[in-house]
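A single protein chain has been omitted from the complex, and every remaining protein chain is retained in its original position.
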Amino acid sequence: MATLDEAVPPGEAHDAPADPRRRDYLSIGAVAFAGVGAGVVALPLINQMSPSADVLAQSTTELDVSAIQPGQSIKSTFRKQPLFVRNLTPKEIAEADAVPVSDLRDPETLAQRTKEGKANWLITLGVCTHLGCVPLGAGEGENKGPFGGYFCPCHGSAYDTAGRIRSGPAPSNLAVPDYEFISDTVVRVG
Amino acid sequence: MSFPWAKQYEPKHPLMKWVDDRLPLPRFVYNAVGAGYPVPRNLNYFWNFGVLAGMFLAVQIVTGIVLAMHYAANAGIAFDSVEHIMRDVNAGWFLRYAHANGASMFLLVVYIHIARGLWYGSYKAPREMVWLLGVVIFLLMMATAFMGYVLPWGQMSFWGAQVITGFFSAIPGVGETIRVWLLGGFAPDNAALNRFFSLHYLLPFVIAGVVILHIWALHIPGSSNPTGVEVKSEQDTVPFHPYYTAKDGVGVGVALIVFAALIFFAPNLLGHPDNYIPANPLSTPAHIVPEWYFLPFYAILKSFTFDFLWIPAKLWGVLAMFASILLLFFLPWLDTSPVRSANYRPTYRIFLWVLLVDVIVLGYIGGASPTPSVILIGQLASTYYFAHFLLILPIVSMMERPRPLPNSITEAVLAGKGGTSPAQTALAAE
């Protein structure tokens, strides 16, 4: 090596490799490993922002609905979002059933949005499907809007007595979360 | 850059040329850590530690930012929020252990980096500014590490904050006022925790800024090397990339192995059990010590037990502790020897070895219970520390007869005395 050193500046010595493939193999391998390693380390750095275990653990809510009279509704919370539970009157059920489904922006019948035999219990998220405000109509004396259901004050979306979008900018009906009646009066949401 | 044979950036891709014409960032990077930076060919693995320090700064900033997404800087819930990270946050235990042990790794590689600078005289002309900025970085790191240790709000956090801010109460007259101002109260509490969190988040970015200045100042004269002889010709150098990027890659791999071993198999080895007890202002832990990287300075603080002249022992201790770091600022002018590398300084390097042992002894004393023998050893070791820098070093550098230096780096390398391997350096010291 000494002779090479005297003859050629070291900076250029590597331009005349004896076996170029082996060097490439090792360098590429090392760089590829570094890349894979960086990618694997990025996963926890990204995943730490997903809901943590304590948040996920609170993803079911049990509700006692026995105190809600026909025509009344309550606001509860489900995954830190407002949840509307409404006991529909026979008149409200009839109004909802009278609407031709084909006229709706998001066609669904009331029966599809409630449980069998429990058609009077309308359980929806209280989150307007437009941009996430809480619609009015669940509280005592609040504006129920032109269709008697819910009315979003932010941008004027109006929902009917089945929580379906009828006018305004919202694209779809108020979401119905997964839920089941674990007794006649207790609902478990989530 | 300095050397006329440094390669010029030639964009390979039209897009890079387009960018380079408008914002010469590719050229800047090429000249800083690319093929455009000629580096002495004989750097040994101790020269990896600058890059490693940069890497651990990046690790700390990245893990710190994501931890701050979950941590709550409130004295009522800070402790529980750390446990929330450990138990509930996805991969939270990994992020926290990486951050806690990353601090130790950062300080460790910086200590080795400093030791390398001391041995090879990297602080001497024309690199004084590199050294001064390095000491600034070191001070900022110590402040950041201390404030970070307060954040989990365990017993050691609380009492660390109490003791460290207590240093300022040693200042005559205004000391107590300053301490209360620092804490925002009469004892560490919410106000202190919040401001420490704010500053702990800020300072790493200040460090990153000073690191850029540190590297800028380094690139004016170029890197030093184990012989301490200046670069004379193109033969003496190789381009940073690919030569030193490849060499640094090896160091990065080895450092990450040590780091991973700590995170995954001994995450609490360097911590203290008492910090898993929530802060309790009514009860001091039986044995309170700072983190390992502060122990030598803590030993110096504890060694001053005697009121001398008009200065009380407490103030002597605090002054000495700060002086033990601040004297590094004057090192380039305390050492007048024209020879940089201790490889060619037969007398000085003996004292350097003693200093290394001395600092390790101080580290042990800093963590030991203050029995009379421990105090005595600490006082002797502290005496040597100050004597080394302020008395021995200036005298030795005037009296010493250095060994003959090689004419050039290449000559040293060809004679097998380039000092490329630490083992070679150790042999040269014989």
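The letters A and B name the chains in turn, as written, and every chain counts its residues from 1.
FYI, contacts are C-beta pairs under 8 Å (C-beta built on N, C-alpha and C of every residue); 3 or more make two chains touch, one makes a residue touch a chain.
In this text, contacts and distances are computed from a predicted model.
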Expected UniProt protein name for the omitted chain (select from "ATP-dependent DNA helicase RecQ", "Cytochrome c1", "Pyridoxal 5'-phosphate synthase subunit PdxT" or "CO/xanthine dehydrogenase FAD-binding subunit") would be "Cytochrome c1"
Considering the complete assembly, the absent chain touches shown chains A, B
Among B:Phe3, B:Tyr201 or B:Phe386, choose the residue that contacts the chain missing from this document, as touch is defined above.
B:Phe386
Candidates B:Ile277, B:Ile325 or B:Leu405 - the one touching the absent chain:
B:Ile277
Of B:Ala125, B:Ala260, B:Val357 or B:Met399, the residue in touch with the unshown chain:
B:Ala260
Under the stated touch rule, tell me which residues of chain B contact the chain that is not displayed.
41-42, 80, 83, 86-87, 93-94, 97, 238, 242-243, 246-247, 249-250, 252-254, 256-257, 260-261, 263-265, 267-268, 273-274, 276-277, 286, 303-306, 308-309, 311, 313, 316, 320, 323, 327, 330, 333-334, 336, 371-372, 375-376, 379-380, 382-383, 386-387, 389-391, 394, 413-414, 418, 420
For the chain that got dropped from the picture, name the residues of chain A it touches.
1-2, 4-5, 8, 10, 13-14, 16-17, 22-23, 26-27, 29-30, 33-34, 37, 53-54, 57-58
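The definition used in the following text is that only the chains that are shown with their structure count from here on.
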Roughly how far is chain A from chain B, centre to centre by C-alpha average, rounded to an integer in Å?
47
Footprint of chain A on chain B - complex, ascending:
5, 38, 41, 62, 66, 69-70, 84, 87-92, 94-95, 234-235, 237-239, 242, 246, 249, 410, 413-414
In their shared complex, at which residues does chain A touch chain B?
2, 5-6, 9-11, 14, 27, 30, 34, 43-45, 47-50, 52-55
